[in-house]
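Here is subunit A:
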Amino acid sequence: MAGTHANPRGLSVRQFKAILKKDIVMELRTKEMITSMGIYALLTMVIYQIALSQAGTAFDPRNIAAGLLWLAFVFTSMLGLNRSLVHEKDQGCLEALLLSPVDRPVIFFAKATGNLIFLLIVQALTIPVFAFLFLQQGTYAGDLWMIPLVLTMGSIGIAGVGTLLATMSVNTKGKDFVLAVLFVPIMYPLLLAAVSATTAAVLGGDGYVQQFWSGMGLMAAFDAIMLLAAFALYEFIVGA
Partner candidate 1 sequence: MDPVLQEIYRTVLDGAPFVLGAYFLLWLGLFGYAFMITKRLKGVEKELAVIEESVSRRGAPNS
Partner candidate 2 sequence: MSVGEKRFLGLGLYTWIYITLGLAAVLTTAALTMTFFFTPVVLADTVVDELRVIGGVPIQNQLLFSQKIFYFHVPVAMSSFLVFIFTALNGVRFLIKKEKIYDTKARIATEVTLLFVLLTMATGILWTRYEWGTWWVWEPRLTTYFILTLMVIGYFVLRNSIDDEERRATYAAAFGIIAFINAPISFAITRLVPSSAHPVVFRAGGGLISSQLIAFFLGMAGMLLFAWSVYQIRLREQDITDRVEVAKAALEE
């Protein structure tokens, strides 16, 4: 579909920056994604309280803290991903983007980077609230610096594959549902590794450093493979 002719590198960088800047300016103006994702995350916390209400005092929420956190992130990120692509569809703007002399992967990387930034912001807001609500008792046993690392590594995969899948689901009937059906099974391996690494970071314990790094390695492998696939497929998806 695209020509063999490639853009000069300088233009691609300019275009990447322009799309990213546009998304950030729009978000700062409307705060649509961040507020909706943030409030959604808070609601999840309420649900967790209900879920844990009968667990008894002997139960230490730290044991499942990592799982709960990533669960919240999965649902909030689906909400955000959907929003970010709905913007593009609304007034046919995506078509206008496609009409400009831009290499399709530039659109992909710019949108994915924007989504990554918003995800990280929401996570940075959610984690203290989560810790405040659920992790008061008991001490933090792992290494604190591990948390941002694992969050970033996980979010890269979520933003990358999520942007591809959301570009599809935004063109379907029942956008949100379709995104969930596609997104969750594809994200399964990443989330499994992410929860393992995050648990190591939160709980510490025997060999936690090794568990953390093996989880990180698996996530990195997932991110690399899936980003490559998404990068290769985006051109077909966005043009269809």
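On the choice of candidates, all candidates are chains of the complex that A comes from, given by their letters.
As a convention for this text, a residue touches a chain if its C-beta (ideal position, glycine included) is under 8 Å from a C-beta of that chain, and two chains touch if they have at least 3 such contacts; residues count from 1.
What you are looking at is a predicted structure, and each value in this text was computed from that prediction instead of being measured.
Of the numbered chains 1 or 2, all belong to the complex, but just one touches subunit A: 2. Those residues of subunit A whose C-beta lies close enough to touch candidate 2 in the complex are 161, 164-165, 168-169, 171-174, 177-178, 181-182, 184-186, 188-189, 192-193, 196, 211, 214-215, 218, 221-222, 225-226, 229-230, 233, 236-237, 240.
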